[in-house]
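All protein chains of the complex are present and in place, except for one that has been dropped.
Letters A, B and C mark the chains as written, and numbering starts fresh at 1 in each.
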Amino acid sequence: MNHIPFKGIIAYPITPFDRNGKVDITLFRKLVERLVKSGSHGIAPLGSTGVLPYLTDEEKEAVTEATIDQVAGRVPTLVGVSNLTTERTIYHAQFAEKSGATAVMIIPMSYWKLTDEEIVKHYDAVASRISIPIMAYNNPATGGVDMSPALLKRLLKIPNVTMIKESTGDIQRMHYLRQELGEDVAFYNGSNPLALAAFSAGANGWCTAAPNLIPQQNLALYNAVLDNDLQTAQQIFYQQSDLLKFIVAKGLPRAIKAGLNLLGEEGGYLRSPLQTLTDAETAELKSILSATSISKQNALA
Amino acid sequence: MNHIPFKGIIAYPITPFDRNGKVDITLFRKLVERLVKSGSHGIAPLGSTGVLPYLTDEEKEAVTEATIDQVAGRVPTLVGVSNLTTERTIYHAQFAEKSGATAVMIIPMSYWKLTDEEIVKHYDAVASRISIPIMAYNNPATGGVDMSPALLKRLLKIPNVTMIKESTGDIQRMHYLRQELGEDVAFYNGSNPLALAAFSAGANGWCTAAPNLIPQQNLALYNAVLDNDLQTAQQIFYQQSDLLKFIVAKGLPRAIKAGLNLLGEEGGYLRSPLQTLTDAETAELKSILSATSISKQNALA
Amino acid sequence: MNHIPFKGIIAYPITPFDRNGKVDITLFRKLVERLVKSGSHGIAPLGSTGVLPYLTDEEKEAVTEATIDQVAGRVPTLVGVSNLTTERTIYHAQFAEKSGATAVMIIPMSYWKLTDEEIVKHYDAVASRISIPIMAYNNPATGGVDMSPALLKRLLKIPNVTMIKESTGDIQRMHYLRQELGEDVAFYNGSNPLALAAFSAGANGWCTAAPNLIPQQNLALYNAVLDNDLQTAQQIFYQQSDLLKFIVAKGLPRAIKAGLNLLGEEGGYLRSPLQTLTDAETAELKSILSATSISKQNALA
Partner (left out) sequence: MNHIPFKGIIAYPITPFDRNGKVDITLFRKLVERLVKSGSHGIAPLGSTGVLPYLTDEEKEAVTEATIDQVAGRVPTLVGVSNLTTERTIYHAQFAEKSGATAVMIIPMSYWKLTDEEIVKHYDAVASRISIPIMAYNNPATGGVDMSPALLKRLLKIPNVTMIKESTGDIQRMHYLRQELGEDVAFYNGSNPLALAAFSAGANGWCTAAPNLIPQQNLALYNAVLDNDLQTAQQIFYQQSDLLKFIVAKGLPRAIKAGLNLLGEEGGYLRSPLQTLTDAETAELKSILSATSISKQNALA
């Protein structure tokens, strides 16, 4: 087992629905294929982008199997298996492992705020039932729990919790992880607008839905960092930062679906209560996408 | 149809589990019976206290039917039917109506932050499919969305959205509702530590899990307000305020289960990741319960 | 010495400036006289309303002396003497005492966040140099430091710190004070929109600039509470709550000056950077004042 199977750009597909509100697996496979083809270093279905919490168990299983089959080992896969209860989290983690996932991602979803003790027990219970690595995911804005850096450090003592995805938007959290845990800690940035700051701080990778729309620019940022070329990284980052801000502000599933449509791609339907962007929002996205695309051509020319 | 069927003390039962993690319907009925017998003016299963989001569809249905059968019309029932997707919210709302619920309570649960537009459409879609009244519930701490007073005012224009439950802990929200909507608006307090302030502000009722532990004192507070006796209301409130703070701080399901045990009652098991109170927390609760009980005897003597 | 010399409505005059930016002491005396005549139970110059931090030492001294001379013992006076440094706080507290102030009010103003230890030493140093009572004032929104209830409890152990003014807008802070310190604690509400909730919670008094505009209604609220008549208190509160919200939202010095002008009274000039209300804001205030006044006539008829 590779304990830290991810680096670089880890791409999050949306989960598209058909006209009748069913998950559109055919379209989902197409969207996954686009992400692999465009050079993403990993594929992460059933994240926030993939509206995990809005899906039934059967839908989650179908998406998991479709991903692994479609990716076919070309890059590693990171399957979201978070659930409010420990029992269902174990169930989905085991399903992902059995289906061939490289690793699973778990955010401690909460309705009732969980104590640190409850969170540790939750991860521990899941970790002891699977053999593949776990990425612990901190995102108070969606999950409702903010895991302190100290708690994240505790989680990393569980043998197969080997990776942290940090999405608070506070760069100092990443500094703390690196400072406390040394150069060997594997932390990933999950906050799109922090992409440059996180790579500068030493993040191993960037978990992002942006490659659905601008894969070349996401990869170019990572490559500039690998080349130790800060000036180029900065320039490439500012070319895409408006888009990164927009997709976060509007919600990733809504914004990515709209962006795909603007690029002439199918994006399927959303599941209620999520609604499509307004016309004004779509126009704004069009203008941002087009500016991003022009600056890309100049930059990569 | 009575548009505003609730006033006074609306009691929230916990959902107890058995040793094997199944919902213990027999014990649940017993807990509901205690609440009715002790004088509660309404019974509200499947709230936050009832760990709604941690239950399967089948479990929710069993709890709904058990409540209505056990209460048997002695007081009105308010069934929680909140769900992340609109489709499942409609399903459970229809189930509750068919089963004989007096009204349903809906919090706009969110993973992705919902826009005001999405929230209005969500309530509208549910309201148009049932005939019983809806209590719109605002609780950013558990639901993840904070509905502004202006949005709540908008929701009240949907015909069968007739009641608001406010749990932000900010008394000014209630002032706004009353100020904007006049004396006819039905708003309910869902923040236990605000019980006195909310009744002073004109709240129609208090949605609370406290009657599982101290029903007489909850009722005495309401009665003092009905008697227009502020001094007595104040005195009775301060006798119970430590307990109200404690059960909120520790999480209602955990604290109520522990309190029931301290009172010599069965409270069942919790569902993971929720864990029982620590020994220190239980000792603190014991001491608070006992102080509350003594002051009650003095007050009511 | 009376340790707790205040109860009821403690009125805060603005500090008016003349056309040339000098404090207008003649007008200030007139404004103080209006407050005393209208029935206020105490007069508190050099508060936030009196723009204390914007004044020179000489101006503060002139305002202190004018207040005490004008009030002439008819009601007790509470002089604001807060300063960033301990040395200047002592200076102004001694000046107030020597001039005949009944008590002083002190907020721990901060530029650098103060530790609890620093705050205790600050109050202790001042308290040991004067003999009149001190009201400790907590208002993070203006002072920049939020004193926890536990810290306020500590301050009350300093012999002449005998009163707390709470302006966080969180009613639970007052519950805590009363719960922890018993019925003998003297706490005052400094958050206008919380007037009803604070009196319901047992506040001794209400520190407010509102009597510059609607003294009869402020007094009527207090009298209803004294009469143990919650329903009347609630009714009177809702008649004035729009005004209370407005003057806080716009800043007390700006809103009171505009309100005085609307009532046909002189309000003087503001000191830059503070600017007069915009025309739209003034129109809104006019409409609120007029609605408040009509409901008053009905209520008091």
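Following the convention adopted for this analysis, a contact is a pair of C-beta atoms (placed from the backbone, for glycine too) under 8 Å apart; a residue touches a chain by one contact, two chains touch by 3 or more.
Note that the structure is a prediction, hence the values are computed from the model and not measured.
Peer 1: Given the contact rule set out at the top, which of the displayed chains would the hidden chain touch in the full complex?
Peer 2: A, C
Peer 1: Of the residues C:A125, C:I158, C:L181 or C:L262, I need the one that contacts the missing chain.
Peer 2: Selected residue, touching the omitted chain: C:A125.
Peer 1: From the list A:G42, A:P108 or A:P193, which touches the chain that is not on show?
Peer 2: Counting the whole complex, the residue in contact with the absent chain is A:P193.
Peer 1: Of C:G42, C:G251 or C:G267, which residue touches the hidden chain?
Peer 2: The single option touching the absent chain is C:G251.
Peer 1: Which one touches the absent chain: C:T142, C:Q216 or C:T232?
Peer 2: Considering all chains, including the one not shown, the answer is C:T142.
Peer 1: List every residue of chain C that touches the chain not included in the displayed model.
Peer 2: 21, 48, 51-54, 84-87, 108, 111-115, 117-119, 121-122, 125, 141-142, 144, 251-254, 271-275, 278
Peer 1: In the complete complex, which positions of chain A touch the hidden chain?
Peer 2: Against the missing chain, chain A presents residues 169-172, 175, 178-179, 193-194, 196-197, 200-202, 225, 228-231, 233-234, 238, 241-242, 245.
Simple rule for what comes next: only the chains that are shown with their structure count from here on.
Peer 1: Taking all residue numbers at the chain A to chain B contact, is the shared part over half or under half, that is, same or different?
Peer 2: same
Peer 1: Rounded to the nearest whole Å, what is the centre-to-centre distance of chain A and chain B, using the mean of the C-alpha atoms as each centre?
Peer 2: So the centre of chain A lies 36 Å away from the centre of chain B.
Peer 1: At what distance in angstrom does the C-alpha mean of chain C lie from that of chain A?
Peer 2: Using C-alpha averages as centres, the distance is 52 Å.
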